Every structure is written in C-alpha cells, then in structure tokens.
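Just dropping this structure here.
Left out: one protein chain. Kept in place: all the others.
Now for chain A:
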Amino acid sequence: MMQFMLLFSRQGKLRLQKWYVPLSDKEKKKITRELVQTVLARKPKMCSFLEWRDLKIVYKRYASLYFCCAIEDQDNELITLEIIHRYVELLDKYFGSVCELDIIFNFEKAYFILDEFLLGGEVQETSKKNVLKAIEQADLLQEVPMGRTK
C-alpha cells in the first residue's frame, strides 16, 4: 500500500501532499523536509528508488516537478513508477499538456484526479478514460448550476 505521495518543485516547494497513513503534522513536516532534501540531492542519472527508514521511496522527475511516493517493503518499485507515470498522463490529459503552474493554481483539481485514480493508497482505476469520465461528470454537475462554462 502506498503510504504517501508528495509533489514538489526543484526549489523544494511542496505542490501536493497526500497521506494514506495517519501521522501527526509534526511528523509529516519532518518527513517532507527530509525527503525533499534527500531527493533533490540525487543526481539525474541515479536510481529512482531509495531505501528510507523502513520504507521504499520511488521518485521521478517530470520537467521541474518531482513526484515522490513511499511504499512498503513488499511493494513493487517498478509498478509504482508506472503509477506516477499514469498520474502524470491523467493530469496531462485533463489540463492539456500539463505544466507545474497548472498544478500550482489548480491543486484542488489535481487532488480530485488523484482521488479518482488512487483510493486509500491503492490503485482504484487504471483506465485513463474512466478516471477522466468520473472527474468530468462531477465537474459538469457542479459547473452547470453555477452558470459557468469551462
């Protein structure tokens, strides 16, 4: 099961955080700080996996943004990389060639997409089409009563 997912920029600014295990705020901050530091210190050609405390960290950089997941000992690192990739694909399709700014300014949308893709730390729906269909349904139902168009 995925323990948490962090998105942060090359400057170390946190862009998104999703915790699937209950932790105190203090602990979360400490973990975030430590991991951002560790990951940013890694060189580009290095391995995407880290062993950190008793967890495994899988991270990948897309443009200026780092996607970083913590998984348990028996989880598969490579498939976690694909989870990250699928999430990026979803964001890309939703925003239309996504960039960091889309996520900065529409982080709540990014959360909605994530919740439709991963639920409680496990993959819920792998089909790109289905995830976006669910999101659009919710978007539409909301947008219409507000009299706005997307």
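A few comments on the model shown:
Note that in this section a contact is a pair of C-beta atoms (placed from the backbone, for glycine too) under 8 Å apart; a residue touches a chain by one contact, two chains touch by 3 or more; residues count from 1.
FYI, contacts and distances are computed from a predicted model.
The protein name that UniProt records for the chain not on display, among "Proteasome subunit beta", "Dolichol-phosphate mannosyltransferase subunit 1", "AP-4 complex subunit epsilon" or "Nicolin 1, tubulin polyglutamylase complex subunit", is "AP-4 complex subunit epsilon". The chain not shown here touches chain A at positions 14-20, 22-23, 25, 29, 43, 45-53, 73-74, 76-79, 81-82, 86, 95, 99, 101-102, 104-108, 111-112, 115-116, 119-120, 122-127, 129-130, 134, 137-138, 141-143, 145-146.
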